[in-house]
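The complex appears here without one of its protein chains, the remainder shown in place.
This part shows subunit A:
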């Protein structure tokens, strides 16, 4: 017995480095996920969602949001790669957790799923505000839609919405089209217009608005129509991914299983789109999909292999970069026809689309422009749902040296002729003048 436990300890000791490096450049998929709940009953009421995560190999650590031992990092090392906060009403986290430490968690490149709900606490609003998402200030407001509600909405206040305005991105939502509408009951949010990293994944229909369903509408609602976002994602500059949902029920077993029929639509679905939507979204947020990495930028003159320290104007050069995509298990060549390279000095002088050899290598060749200066090769690849690639490499471009110009210009031959005949003539003239007599 003792022996066994010791060997387990030994094994875990060996595994420890593996575990701690599980989230890395080489293996970007998250492994350890902390789930914060404000009520442990959520564990069973949302079990389908959690079980799909577990079945994909995630190590879920369920904690109560008020747990006084909560900690995201120990000895300066993060204990988790991802964080799921299903605690919309928590006013204060236990332990050392607060909105700043969660922001730091994201800034360290780790991922977050945050779900608010009606009467979301200031804490949750604060975290989402950090990510560019602004929940409706009225804490009792919900999204109401009198035209695209779900017919199964028994209360009759049209707060159970059948939303089907999804973002069109294979990277975020997978290749399989989500046919059935997604059921949503919760609070509306809008996006910070100055933040261009956050985007709507699931938007409300134009007829939606945000108001308190139980009271009479006294003034026009603040948030209306498609400005309302139901579920948003944010990909930070360091490629940390965040999902923010206005509804906790969206993830629940109940809505996963319920059938759906959008009001005014003849199509009736046995099962709502929630499960597919949430599963695909979780694949994206935990970097199982849409994660790219690029090798270094390689460039050299045509016919050479070494990278020069400086180019001359009008040099012909070859440029290449390797881009790989993470498939969830291994790195595979990324195939796309829209990767571009800029030869850039305050503005792009050359902009070329790279061609790919289907093995991950993107390459092109071009002529250095007739302008000297300090240029940069720039690959700025921002594709919806994919990791942002922002690579640049500085390279100076010099003008011709004084002896690199043509020595004799054909058009100037008359001048050369004139020059030499004058000299010869002068010589002859002097000779004649001096010795004539």
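Operating definition for what follows: a residue touches a chain if its C-beta (ideal position, glycine included) is under 8 Å from a C-beta of that chain, and two chains touch if they have at least 3 such contacts; residues count from 1.
Here, contacts and distances are computed from a predicted model.
Asker: Which listed name, "Protein preY, mitochondrial", "dolichyl-diphosphooligosaccharide--protein glycotransferase", "Protein mago nashi" or "Cytochrome b-c1 complex subunit 7", is the one UniProt assigns to the chain that has been left out?
Answerer: This omitted chain is identified in its UniProt record as "dolichyl-diphosphooligosaccharide--protein glycotransferase".
Asker: Write down which of A:54, A:92, A:268 or A:398 is the residue touching the left-out chain.
Answerer: A:398
Asker: Considering the complete complex, identify which of A:103, A:263 or A:391 is in touch with the unshown chain.
Answerer: If we include the chain that is not displayed, A:103 is the one touching it.
Asker: Have a look at A:65, A:113 or A:131 and name the one touching the chain we're not showing.
Answerer: A:131
Asker: Counting contacts across the full complex, list the positions on subunit A that touch the omitted chain.
Answerer: Touch with the absent chain occurs at residues 103, 106-107, 130-132, 192, 194-195, 197, 234, 236-238, 240, 310, 345-346, 372-376, 394, 396-399, 401-402.
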